[in-house]
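Accompanying notes for the structure given below.
One chain of protein is taken out of this complex; the other chains stay put.
So, subunit A:
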Amino acid sequence: MDDVVIIGGGVIGLATAWRSLGRGLRVTVADPEPAAKASYVAAGMLTPVSELTYGEEALLHLGLASRDRYPAFVAELEEVSGRDTGFRDDGTLQVALDSDDLALLGELRRFQESLGIPAETLTGRECRRLEPMLAPSVRGGLLAPADGSVDPRRLTAALLAAVERLGGTLVRERVAEVLTEDGRAVGVRLDGGDVVRAHQVVLAAGPWSQDVKGVPDGALPPVRPVKGQVVRLRSTTPFLGRCVRGLVRGSSVYLVPRADGEIVVGATQEEMGFDTTVTAGGVWELLRDARELLPGVTELEFTEVRAGLRPGSPDNAPVLGASALPGLLLATGHFRGGVLLAPVTGEVMAELLATGSMPEVARPFSPGRFQE
């Protein structure tokens, strides 16, 4: 019998598995296609500062806590797995294209400063000295020097390798239902009929978390799928030195460069249920805005476009901790921040699984906040 069975092998389930194995727990992860959904589509921006939103200060602090854990997290992971994660901490430049966009950026800067986060304001020329490919029309920018990126595909491959190295079990099968005895979760039944028993069950199935059978209604996390289309381009010559986010006449686009020349352009945000169709309009909007910021993108190779489903909660923040069903813990609802929040989520979930106590940093995100 295992200590923990984790439903879902995306970046959150795998980070939780790896950190729990590190605490000496016996862990099984069940997922028919691990690391194949949102974790595979995500761009991997680690940008809590440049994503700051009014009313989401608690989420900012969780994001900062996770970003600050990243260097040690990837160093240890790369050591254990023997794989590179593509982690970069070379900053994020946020730029504005016209004066309306610049005014919005100024508002963001004042909000950041009011929270004690120093922001470096740059003129259009200073932005272009940092990133010469930026359009001459860029009016100004904000540099978040500590915001960076990671390659989620490499990160999850490394997590899978680390989980196996530490003796975790990966079952490539869908969970048919959570098993309960005397009002307590005691394991899962797989599609094929096999049963995995465990002292604790972690539900980390992203937007599919609400569809898991065998769990009473009140114990399921209130998550919904939020579709995002992401384009991948490739450059054979140096194109971008760091992540660039842009406000282009009110709409937002980002470009994330990788060491191997890949440039990820994202992302749409659509409330379309479980639909993952790639649309002409989605691709067009991304490339239109990317081209406004960086006219040279039209010269790059178009290598891929894909749509993923983010698990969105009603307040955009993750749902972490004990559910209303004893023995069932939740780790989902990370919305746009799953990759960013993986280190802190893995750590707090492992702590909770090992000791029964939730660390302070994650307490504002307990599932109980939706039960009013």
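Going forward, contacts are C-beta pairs under 8 Å (C-beta built on N, C-alpha and C of every residue); 3 or more make two chains touch, one makes a residue touch a chain; residues count from 1.
Rule of thumb we're sticking to: contacts and distances are computed from a predicted model.
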Listed names "Multisubunit sodium/proton antiporter MrpG subunit", "NADH-quinone oxidoreductase subunit L", "Ring-1,2-phenylacetyl-CoA epoxidase subunit PaaB" or "Thiazole synthase", with the criterion being the UniProt name of the chain not displayed: "Thiazole synthase"
Contacting the left-out chain in the complete assembly, out of A:P222, A:G241 or A:P364: A:P222
Which residue of A:R129, A:K213, A:R249 or A:R306 touches the chain not shown here: A:R249
Touch with the omitted chain, as defined above, among A:P118, A:P216 or A:G273: A:G273
Those residues of subunit A which, in the complete complex, touch the missing chain: 53-56, 210, 222-225, 249-250, 270-275, 312, 314-316
